[in-house]
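Shown here is a partial selection of chains from the complex, left in place.
Chain nomenclature is as follows: A, B, C and D, assigned in order of appearance, with residue numbering initiated at 1 for each chain independently.
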Amino acid sequence: AEKTYVNGIDANFPPFAFVDKTGKPNGFDVEAVDWIAAKLGFKVVHKPMDWDGIIPSLNAKKIDFIASGMSITKARAKVVNFSIPYWTIKQVMVVPKDSKLTPKDILKSGKGVGVQRGTSEAKWLKTNMDKMGWKFDRVLYDSAPLSVEDMLNGRIVAAIMDDAPAKDMAAKKPIKILGEFGMPTEDFGYAVRKADKDLLEMLNKGIKMLKASPKWAELEKKYELK
Amino acid sequence: METWAFIIDEVVPYLNQGLWVSIQLIIPSALGGILLGVVVGALRVYGNPFLKVPANIYANLFRGTPLLVQLFIIYFGLAKLGLKFPPFTAAVLGFVLCSGAYHSEYIRGGLQAIKEGQLKAAKALGFTTFQSVVSIIMPQAFRRALPGCGNEVVYLIKYTSLAYIITCVELTGEGKILAAESFRYTEVFLVVGLYYLVLVTLATWGLRRLENRLRIPGFEQS
Amino acid sequence: MLESLNVVIDAMPYILVGFLETAGLVFGAMGLGLLMGVPLAVGQVYGNRVVRFLVGIYVWFFRGVPVVVLLLLFYFGLFSLIGLNLSAFASAAMVLGLTSAAYQSQIFRGSIQSLPQGQFKAAQALGMSNRVAITSIILPQALRFSIPGWSNEYSIILKDSAVAFVIGVTEIMARTHFVASRTFEHLPLFIAAGLLYYVLTYLGVTGLRKLEKKVRIAGYSH
Amino acid sequence: MPQTNPIFRVENVSKILGGNKIIDKVSLELNKGDLKVLIGPSGGGKSTLLQCMNLLYLPDEGDIYLEGDKVNPSKKAALYGFRQQVGMIFQDFNLFDHLSALENVAIALIKVKKQSKAKAGERAMQELDRVGLSDKADLYPAQLSGGQKQRVSVARALAMDPKIMLLDEPTSALDPELIGEVLAVIRDLAASGMTMVMATHQIAFAASLADEFVFMQDGRIVEQGSPQALMDCTPVSRTKDFCSKLAELYGEEA
């Protein structure tokens, strides 16, 4: 019989992973993994997990891998193995639609700028703010949408997040994307347990196949990532 | 060894900031909550209909909905209506309101465990209902409700962690940030857990002392 | 406005599945908590030194450590260690139950201690063993006085059950978050979730209030 | 009886409890300085009547008059003021469980009469002394013997200097010595013009003090008259039985 793997996803991270109207996991990463599974002949179940518990869950074998817009970082690489990068993500700044501020204004304004706590952009801002001579109040939110919510309430002047969710949000909320502000890009990869070398190899193979196929472009288009 | 160094050099100093915020949230919220709970609890049992009905509605509403939702409405929702609380104020306000609702129920239970004779005796001496409740009934009811109210204080201590959702970064918030950045969940949350354990231990100890101080000689069981 | 409402309506079937999960968790947790909380309380009031000390430790530990930590600890660690292969749902119900037992025991303790000593003495004088005196004289009265506190615990556990998501149980709150992340309609969705919780709380709390009135003892306030 | 101005009047009072008419159209008049003794079988309604007189039970029918004025229980201030002037000793004491003997006596002085703590404490101590309990001032109700609790409740009512006292079996838990002492206190009060209604079963003890015996049964006043008339057992139906039983019991050693 075909082997079944469990993919842990952060269903709060559209368009890469989310739960659709019917309640089924969906998104760029979900469809990608489904395609790979079909091609390589294994079964996959997508399990929405709490982001905070997702790596412990992986290592406790409650799930088998994580394909859910996870940035490849040194710290994470210590506890899990990453596949080859499959997506490059930029950090962008968003502001309300009617805002006249430029990124420069904002970064020196001394006003509040929202960012999701625990993300690489939050960490990067913290370590580089002073170096860059920026002056603003880094306000930490539980999620990017909440920072946008508060920005529209007027408590902060801008929010910083990944470009993909920013695009998604700009389609639904009165905000606009100002663009990058100087932070280096990051790569997404699938995470697997250190011991599961075979699975890692299989996923790497799958990613390569996918990127070479027309399905890739189709997905990019479908999720408005380009 | 490396783990220890990490905990002592990074986790502890980092979390201490959050701990301080937590303590600043807990103390006013706990005291305010108890005070509100005592007042509302008394109104729910002895108030006239004009006060009893709103008091009951308040208690049911705030006990009925998640604190998270309450904080959300106070912070994000009211802002839409132009009422923009700073995060800390919004958090304390939410905690006091929520905690007060729960305390009011424990107090109500305590009040209803008092025999009618006590109220009668007070009234026979010319006490007004208000005076009877304040100086005769409530002091007895409060003692009885105290173990329950202790529960609520303990819950509150842990629930202050929800303040992070409205950008008030306290102990758990700092813990989550550090864990996400370092990816050392186990160590970080072990320390976070220990900190809460210490806070709860302190609270339990304080409540126990209060209980003993308020013990009525000869009255209680064993 | 209308759009927000549509989002909420669309999401309802999905979120309602979580409603069942939540209800199941609460049912299990409150049941286990009651089953353990009563003996714990009795032990803390009437037990010998050793029993009182052990109960004290239990209460201290389960009230002191955040449920999230306990969940992770039990689900990823302890349960596998002792070869207990429980589903995430069962684990969550169990951990919530063990925690609730600690809280419930304090509610019951407060009620037991608020009974005048004479009740226990009269039972003993009739030749009742401590066990019989406790089960047929003390607890029937104490449990009545515990109903308000218990309804508090119920409404807290109801909402606390949201932490079960950390081990993958997708109850109301987790599902609400998912939908909110996709649609960016946080406020209306959270209010809707709040309403769902309110319905569950309302049902439970009114039921308990009815019970409280039904079993009310003549001669106590209201 | 000369038609003076009664200081206290109960007019046609009825009270229903648990679906039964416990007090049934009772009327009673008290002139200043009167001491009426309420007797009658257990469950006859004595305690309930006393609590109606104090408006602790609001009568379902009928009115209460103090110094000629009808007391309106729906006017809060009037009600509280009224109760302050009417002292009450409960059959089961109802001491405040969370307060020491001294505090039990002092609290109403402080809270209702707004006296300073020091002054109230002093007065409370005097009253406790009067009932022989100055050495038990710091004990809590649960630490007091039956008779001690009863005496604290007497002291508590007296400390308020009421105009009228309602005493529900104020000596039931006392030994003969103390009954004597408490009755002496009551006798002094009567002498100083206090108006009192006392429910008691210790008819023999009470007879020496009472101006009038009121016999209650099934919520009604069945018979009313001077102690002498009652002790002599005028052959009036129910009262006669009661008295003969009395005589029989007392007879055994009298």
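Remarks
Definition applied: contacts are C-beta pairs under 8 Å (C-beta built on N, C-alpha and C of every residue); 3 or more make two chains touch, one makes a residue touch a chain.
Quantities reported herein were computed from a predicted structural model and do not represent experimental measurements.
Although the view holds one copy of each protein chain type, the assembly as a whole is A x1, B x1, C x1, D x2.
Heads up, the rule we're going with is that only the chains that are shown with their structure count from here on.
Every chain gets a centre from its CA atoms, and the centre nearest the mean of all protein CA atoms is that of B.
Just count the C-beta contacts per chain pair and the biggest one is B-C.
Farthest from chain B, judged by the mean position of CA atoms in each chain, is D.
Separating the centre of chain A from that of chain D, both taken as means of CA atoms, is a distance of 81 Å. For the pair chain A and chain B, the distance between mean C-alpha positions equals 37 Å. The set of chain C residues touching two or more other chains comprises 72, 116-117, 186-187. Shared interface positions of chain D, defined as residues touching 2 or more other chains, are 142. Note for the complex: chain B touches chain A at residues 76, 79-80, 84, 164-165, 167, 169, 173, 176-177, 179-186. Chain C makes touch with chain B in their complex at residues 45-46, 59-60, 63-69, 72, 103, 106-107, 109-117, 120, 138, 145-149, 151-153, 155-156, 159, 162, 173, 186-187, 190-191, 193-195, 197-198, 201-202, 205, 219-222.
Within the complex formed with chain C, the chain B residues making contact are 45, 60-61, 63-70, 72-73, 76-77, 80, 102, 105-106, 108-117, 119, 137, 143-148, 150-152, 154-155, 158, 161, 172, 189, 192-193, 196-197, 200-201, 204, 218-222.
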